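Have a look at this one.
As you look at this complex, bear in mind that one protein chain is not there, while each of the others sits in place.
Each chain gets a letter, A and B, in the order it is written, and its residues are counted from 1.
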Amino acid sequence: MRTVNQPIRKKDAMQLLTGQPVYVNDVAPDNCLIVKLLRSPHPNAWVEEIRTDAAKKVPGIEAVFTWQDVPQDGPRFTLAGQTYPEPSPQDRLVLDRHVRFVGDPVAIVAGRDEKCVDRALRMIKVKYQVLDAVLDFRTAKDNPILVHPEDNWEALCPVGADNKRNLCAHDECGEGDVEAVLADCDVVLDRTFHTKANQQAMMETFRTFCSIDTYGRLHIVSSTQIVFHCRRIVAKALGIPKSKVRVEKTRIGGGFGAKQTAVIEIYPAFVTWKTKKPCKLIYSRKETQTASSPRHEMELHVRLGAMKDGRIRAIDLYTLSNTGAYGEHGPTTVGLTGHKSIPLYGKTEAFRFISDVVYTNEMSAGAYRGYGATQGLFAVETTVNELAQLLDMDPIVLREQNIIHEGDVMPAYYGEVNTSCALDRCIARVKEMIGWDDKYPCRDMGNGKVRGVGIGLAMQGSGISGVDVGSAALKVNDEGFYTLRIGAADMGTGCDTILAQIAAEVLECEMDDVTVFGADTDASPYDSGSYASSTTYVTGKAVEQAALELRDKICTLGARLLGCDADSVIFDGTSVICEKTGQSISRKEIATASQCGNTIALEATRTHSSKTSPPPFMAGAAEVEVDLETGAVEVIQYAAAVDCGTPVNPNLARVQAEGGILQGIGMTLTEDITYKNGRVLENSLMQYKIPTRQDIGHIQVEFESSYEDLGPFGAKSIGEVVINTPLPAVTAAVHNATGLWFRELPITPEKIVLGRLHQQE
Amino acid sequence: MLLSLTLNEKKVQAEIAPDMLLIDFVRSQGCLSVKRGCETSNCGLCTVFLDGKPVLSCSVPAARADGHCVTTLEGLQEEAKEFGAFIADQGAEQCGFCNPGFVMNALALFRENPDPDEEEIREYLAGNLCRCSGYEGQLRGIQKFLEWKKKGGAS
Partner (left out) sequence: MFTCKEYKKAATLEEAWQLNQKRSNLLIGGMLWVKMGHRSVGTVIDLSDLGLDTIEETEEEFRIGCMVTLRQLEKHEGLNAYTNGAICESVRHIVGVQFRNTATVGGSIFGRFGFSDVLTMMLALDSYVELYKGGVIPMSEFVSRKRDRDILVRIIIRKRPGSFAYQSMRNTKTDFPVLAVAAGRIDGRLFISIGARPMRAVQLVTDAKNAADAGLPDGVLETISEGGKITPEQAKALGEYAAGAVAVGTNLRASAEYRQELIRVLVKRACLAL
């Protein structure tokens, strides 16, 4: 292959590295109104009275909006970027008289500059009726305090939601008789795990600017992964026709799922629609840390049954998920905790997976890379590691005995067949990379420091089966260069480049011959957006198909120009050649001819959706060094082998993996979310500690590729699976160094030291 | 108040609010490479040179820079391209939002220590957060750049 599977530079790389102004706040005009939000200081309260007259008089203030400007009995909506009808309940208003978490917006203020807006915010007087709040998600279900008591709350899909029980979703599924199989097992491990509402912490906070365009329509320019969903959400929120809304994205300064929720667009959209003036809203880091779309906090209860010989026979998982004050991605994330962990163990005779997603008066959760699979795999993989210890088996040998293989049916994965899988090779590779046999389980370094190794496996999906839609539109321009229009969102991942690689491969041209445009609801073909690990697999396939169709059209016009039959010509990427006469006409000449007296559109648009979601697989192994006296943990080496099918761009796939792994390590060791009276304490990058480059040794990534027939050139996904293995692998490595199992993250030095102290007692 | 300073080797005079921060000043002058990523001086995105030293422009009052020299990535385009190419070859620029601050501070490192070892690289750049790359690709790019420099910078 000429361009696919090649480590090609990202098309925008040098623009980004030289600091060109390509992000929302670089392109927003200077005359934008500044928008800020007044937020509730209470986790659950009723706005009894709100006085804005003094604030409105502050010089420079353009508008102040409160719940009184928003029909309270109007249709509610969700901010989740999901295909309509969204599984997430319709539970929001632009401004709601009932505020449900510390940070819930109470008023929108727009003014000339930051100073006057800040002043106006201080001058708004709010009288709250403070209500009792649900602050422990374990007590939320059927709690007498209801987070969403309102009657216009609505669930569009049958996800088991019931606002009168604080339930955002409930589901039960399974196969076989779990209780009977567990009763028949030699050992049954019964373990409970707890993960927190981790923040994506992308470097660019949420930001949007809005204006009214030439046609009187609302033009939204945002840092978003979901332009089309955003159009739908804003139109519903504002009660205006979708034809009145255009959403465009700029470069995105990181997303990781955060920007798969329309966290902020509705506010500046509201201001511009009401005032008809351009405005922008730039979230502070504090807002991004406290009023955004983090990972769902979860408690996972695993029961795993096995025989003494290591055969895993049954997995029973109950997941309790905390969606916070609103239900974005609540019903869907929880499903992945079971559906993307249990299938790894292909020999199980029975499984059961029950889940509850509950509302609380804490910050609302959303989509974060891994999307529930991360939490589920932490629980299941750690339990498997504990099983290995219990049976005195090498955890790698235990995995080799039990894992899923290519061709197996996966009952816990919606019954799909495992069409491409190199998980066995991934495990073997990682074992070698980390030097497992020399290092397992631990080595005393003789200076109070012990090194341990641990392993974890992971899978994810490639798009949402039968739901996600990817499209590509390709056309030929002057001199024969191509334009590829997409609705997928490059958020730094490099999908603009990857999709161009696929086009260039099919069209047999150079990368520079393909320009990429995306994403804009007015100009891009429909695409669900970039999430659920869908872009390479789903949109990539659409690109492949569009490029094939465009080849045909080039041949048709070329043949007409050459005066021969369309089926007697071939296209070699540069010229159309008549096989009978040997005559040829160049792509450049065809392109020129296409602009004069031509009736054949040199343009092709294809839309693709996949009935299945072939999982990428991965094995990861960590070596940590623990200072037993201080509890300090250093990840010295992290080795990972990934089966993402064909890596379309090995450089970009590698960096995806390296970055995802470090995010996973952060979640395991340093990134905590704690609350005091409903207020998030880790509200800045000073308190929420993402890893620095001094906090990681070396991350080593290799590819063990299977070939997925349904993907473009054999590709599956890479974006999400990479975050999952560090949680169980590092946890097991810490165990092997310290003798302690940690089932709540993060594993801080304090927990290690106190754990050892209390163990000795 | 009136502020006079040298910005990217050009004399600039402007009327500013006394509490304006340097980041907002340089952005108002069109130096949009300078980004704000936090309010707590933790991320390094806003790195500029003040009299040749890398500082956090989000934490320096613009007025303090009066009479001094400020450099942003806009003023270091050739160096940025030369070094940036090595990061691009790793795909480690990713979303790009941290890139200007990272490139600025890497250039500061190379000026201060033309032959840093791995630990020195990690330590000097510790204040430049990146959430995309896991840092490994940035490290590879830096090391390849340094090797290339050692060989005289020939392609």
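By definition in this document, a residue touches a chain if its C-beta (ideal position, glycine included) is under 8 Å from a C-beta of that chain, and two chains touch if they have at least 3 such contacts.
Bear in mind that the values here come from a model prediction, so they are computed numbers and not experimental data.
Trainee: Would you indicate which residue among A:341, A:670, A:706 or A:725 is in contact with the undisplayed chain?
Mentor: Considering all chains, including the one not shown, the answer is A:670.
Trainee: Where the complex has a chain not shown, which of B:7, B:32 or B:63 is the residue touching it?
Mentor: Once the missing chain is taken into account, the touching residue is B:63.
Trainee: Which residue, A:199, A:575 or A:692, contacts the hidden chain when the whole complex is considered?
Mentor: For the chain that is not drawn, the touching residue is A:692.
Trainee: One chain is left out of this view; which of A:139, A:243 or A:630 touches it in the full complex?
Mentor: A:630
Trainee: Based on the whole complex, identify which of B:37, B:54, B:96 or B:141 touches the chain you can't see.
Mentor: In the full complex, the listed residue that touches the missing chain is B:54.
Trainee: In the whole complex, what residues of subunit A lie against the chain that is missing from view?
Mentor: Considering the whole complex, subunit A reaches the absent chain at 114-115, 118, 629-632, 670, 674, 681-682, 686-687, 689, 691-692, 694-695, 748-750, 753-754, 757.
Trainee: Just the residue numbers, please: which parts of subunit B touch the chain that's not shown?
Mentor: Counting over the whole complex, subunit B touches the hidden chain at residues 1, 18-19, 21, 39-42, 44, 47, 50, 53-56, 58-61, 63-64, 66, 105, 108-109, 123-128.
Operating definition for what follows: only the chains that are shown with their structure count from here on.
Trainee: Between subunit A and subunit B, what is the separation of their C-alpha centroids in Å?
Mentor: The computed centroid separation for subunit A versus subunit B comes out at 29 Å.
Trainee: Going by the contact rule set out above, which residues of subunit A touch subunit B in the complex?
Mentor: 7, 9-10, 12-23, 26, 200-205, 251-256, 284-286, 491-494, 649, 651-652, 654-655, 658-663, 684-686, 690, 692-694, 696, 698-699
Trainee: For subunit B, which residues are in contact with subunit A within the complex?
Mentor: 32-35, 37-43, 45, 72-74, 77, 80-81, 84-85, 87-100, 103, 122-123, 125-139
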